[in-house]
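This report concerns only the one structure given below.
One chain of protein is taken out of this complex; the other chains stay put.
Labels for the chains are A and B, by order of writing; each one numbers its residues from 1.
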Amino acid sequence: MISAIAHKELKIYLRSGVFLAVAAALIGLIVMSVVLSVQRVTAFEHERASAVAADRTIWDEQGVKNPHGAAHFARYAFRPTPTLAAFDPGVSDYAGMALWMEAHYQNPAVFRRAEEQGDTGWIASLSPAWILQTMTPLFIFLVLFGAIAGERESGTLRQNAALGVSPRALAGGKLGGAALSLGVVIAPVLAGALFVAAGAGGTVTLEDNALRIAGLTLTYGVFLLAVGAIAIGISALCRDRRSALIALVSIWAVSFVFTPRLAGDIAASTHPEPDAGAFTAALQKAARGLGADAEAMAALPSEAMAEYGVERMEDLPINFLGYRLQKAEEYAYDLFAEVYARLGAVHDAQERILSAASVISPVIAVERLSSGLAGVDRLHQQAFIDNAEAHRRVIVEQLNRDFMIHGADASGAAYTADENLWRQIEDFDHEALPFRAVAGSYLSSALLLLAYLLGSIVFVRWAVARAQKRVIQS
Amino acid sequence: MKSITFFLERRTFLFAAPGIALVASLFILGGYAAYSGKSQVARITQAQVDYAQTRNDALDAWRDELVEIESAPGASAPAYAARPMSIRKPAVAPAAPLGDFAIGASDLLPAQTELSAWVNPADLFSEYEFANPTLLSIGRFDLSMMVVLLLPLLMIAASFDIWSAERESTRARLIAAQAGAVKPLIWSRLIFRNGLIWGVFTLVALAAGLAAPGAQELSSTRLANLAGWIGAAWIYGAFWFALIAFAVAYFRRSEIIAATLFALWASFAFLTPAIGGAVSEALYPPPSRLAALSEMRDAKSEAGKATAELTKGFLADHPEMTVSDDDVPFYYASTWLANREAATRTAPILRAFEESRQQRQETINLLQYLSPAVIANRALLSFAGGDVDRYRAYQAEARAALADLSERIGPAVVAKQRLSLAAYDAMAPFAFTETTAGDKARDLAAPVAFLLALALALGWGARRRLGAPLEKILL
Partner (left out) sequence: MLEAKSLSKSFGAVNALNDLNLSVQEGEILCLLGANGAGKTTTINLFLGFLEPSAGEALIDGVAAHQDPAGTKAKLGYIPEQVALYPQLSGLENLDYFLRLAGVQAKETELLEALEAAGLERAAAPRKAGTYSKGMRQKVGIGVALAKKAPVLLLDEPLSGLDPSAANDLCGSLRQLRDNGRAILMATHDVFRAKEVGTRIGIMKGGYLVDQLEADKLDAREIEQIYLSHMHDGADAANAA
């Protein structure tokens, strides 16, 4: 019986002008967004490759100078853009894409593409993920609003009930038919979008791309199925097509458009970002760390002598200035970590509010899963920042040690190094997080989405049974 | 007709669930948006006051040193005391006069910096990117966003079936059999429902506008911008009113009217900006900041090599380790000259970058004519002062102020001297020049007039249709 109903539904959808128009719009939008996104990501990567090369050249050609001077001349770490960002750009436009790896200072990631997006950037930005998260549910609602309400209006729901069609069979058939007809449209474009995005030439492919693509497919499959079930359930609760349409569009507006923004606003108000001026002051204080700690400064010479087993400073086999600079660097590690941990705690608290809001707005959970799977959420951004910080420490230590060891005979900062040393400094190479390592962070969102699917299936069955009961009694 | 409409609407809408829900949601959401905007502005203002205060205190101390030195000309002063290179002036763009009405670019672009001759104009704005990117990517909830996205939706929900529901229920026939014409009834009901939405929202906006946030005073600038903001919002509302009336007049079935209007809303509010943004980015890519960065680094590196010859590249970073008190004036002079050289070399790159950005923006601005929501968004952000242009203007002014500071202290620094107290006092503190509401209105005149023309054309079309013989709109 279910297959008969599903088959009938499929036939009706394929003959429906609204369905065909929606399908064409959906395919057109996704194809367009894939083409533009792939082009965009390819351009970003090209830009990054040029910047990395330029940084290398500028670094190598900085001339003769003290190695610690070179540590201040510094290098940039540029964030690679994973290919899946062509599918879901996540937060990548709003997070800094370059990090200045300078001595004594842990800089924030800078250069956010969103700053170039103008005044409309906040409204929406086109990507296959955005189409699937926001527009596709609206399209599904526009196709399915009459699923049961229409049958009720035309009297066929009563007829079905008279023929002994059970609510389970009707709900299953309706959902099956909708899933089949919408699946015929969405599945190929989703697969195509992921395939094209994953294979975009000249960009960075994540090592565990296959796992991530499977996760994305599953996420969107579960999400859109739940959306379809909700649409049919709401349609069953409404007396006519008109009220079903209004109810569904209202749900869409509240759940998909306004709740995420409202939740974001509440999160930002409840846990305000530290002021940039105050935060920079905290970073500068961390940078002054050792210099401001008179006791630690005073203890440095004896520590150095003990470390190198000498009793007089002039017997030190190293340049003490270089030693002091490296110690200052190490002293600041924890201070910077503490300052950034405070910021991270604020951001975590903000995102906990978003997670709570995802109970009424499942699209928040989908956004989180999708951007995480695409490797472009805050967690992956943090991994870039952490890797860059680790690389900064390596570079600065390498330079300071050269100063300490090879500048031992020179007085003060008179020691200089040249291109030979600069060439030994490696380029920043960011390895994105393997998804397995961070999968636990997304568990709550995945479970919520799954609960939504199960809940929506129970809901659609209940709503259809209620609708049948009503028409029988009327 | 008005009293009949009120008689009906009072019972079927105003004091019924839909009307109560509508008015309540407008008050609650509008009130929240206003409160949230005010809190944000108060927070920013307080942070800026603290920021400026810290720097001004340091400047006062610096000036006291200068006063002391000038009052005892023969006495020897500490090497670092009251050196012009130590001047660090705060340059702050205060919250816009109506900043609580739109967050806009305020959470993305910097609004404070420190003017110091140590800093290259290209690097004047740094270390402000601390906001949570997840929240930035979601967007915020403010009064301007309510106008652009929420109000049209409420208007559609409240009035899409004003006539089709009568027709579908056959009440329309009964109505037409009593009234001579149905046109005044349809118009008056449309005006009642949408007037209610806009009346309530305008009340909320006026209350929010007249209660200036934090320590701000209710200035004439705020009032002028408020008037502009409300005017722009009403014109946008007029467009939606006319579009709804047009759909009500031309389409027969409620679900078709609703689906058409919702689809148009989604297209104007989301699809057009999204597609327009993506296509324009593909056709007119923004200038590459990474490329500009590389060019600037190259230029600065070349400029820095001159000082590196003298200091082996270490002096600028750790003067306390290398510069003796006697060398301080020389050190400052060489640093100033090196910085000026770097500024000179990077200026064309910065200028080219800004020009490229400006040209792109002008091209993209044409896209606003594809979506009334984009026009409204631009106009509302502009009056509220959350637009990107305001922040870019601030950046340009701050860079100009930095150049001015550098030029004013340059002769003294190069001559290895201090500034005179009179010369220092002649330097005005940085003050950002807000664009006047009149200038904003002039700038927005063309797109807003276009929106108004669109509204009038649609309204004319609806009026014409509703004035057609009954058989066209009744049967």
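We adopt the following convention: contacts are C-beta pairs under 8 Å (C-beta built on N, C-alpha and C of every residue); 3 or more make two chains touch, one makes a residue touch a chain.
Every value quoted in this text rests on a predicted model; they were computed, and no experiment measured them.
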Can you pull out the displayed chains that the omitted chain is in contact with?
B
Out of B:A16, B:L203 or B:L366, which is the one that touches the chain we can't see?
B:A16
Touching the absent chain in the whole complex: find that residue among B:T170, B:S220 or B:T433.
B:T170
Chain B positions in touch with the non-displayed chain are 3-4, 7-8, 11-12, 16, 169-171, 173-181, 185, 469-471, 474-475
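Convention: only the chains that are shown with their structure count from here on.
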What whole-Å value do you get for the distance between chain A and chain B if each is reduced to the mean of its CA atoms?
26
Touching residues (chain side chain B, partner chain A) in the complex
29, 32, 36, 39-40, 43-44, 47-48, 50-51, 54, 104-105, 107-110, 112, 126-142, 145, 148-150, 153, 157, 161, 165, 168, 254-255, 258-259, 262-263, 266, 269-271, 273-279, 281-282, 285-286, 288-291, 293-294, 297-298, 301, 304-305, 308, 312-314, 316-318, 321-322, 357, 361, 364, 373-374, 377-378, 381, 387-388
Counting only contacts in the complex, chain A reaches chain B at residues 18, 29, 32-33, 36-37, 39-40, 43, 47-48, 50-51, 54-55, 58, 61-66, 68-70, 72-73, 76, 78, 90-91, 93-98, 103, 107-126, 130, 134-135, 138, 142, 145-146, 241-242, 245-246, 249-250, 253, 257-258, 260-265, 267-269, 272-281, 283, 321, 343, 346-347, 350-351, 354, 367, 377-378, 381, 412-414, 416
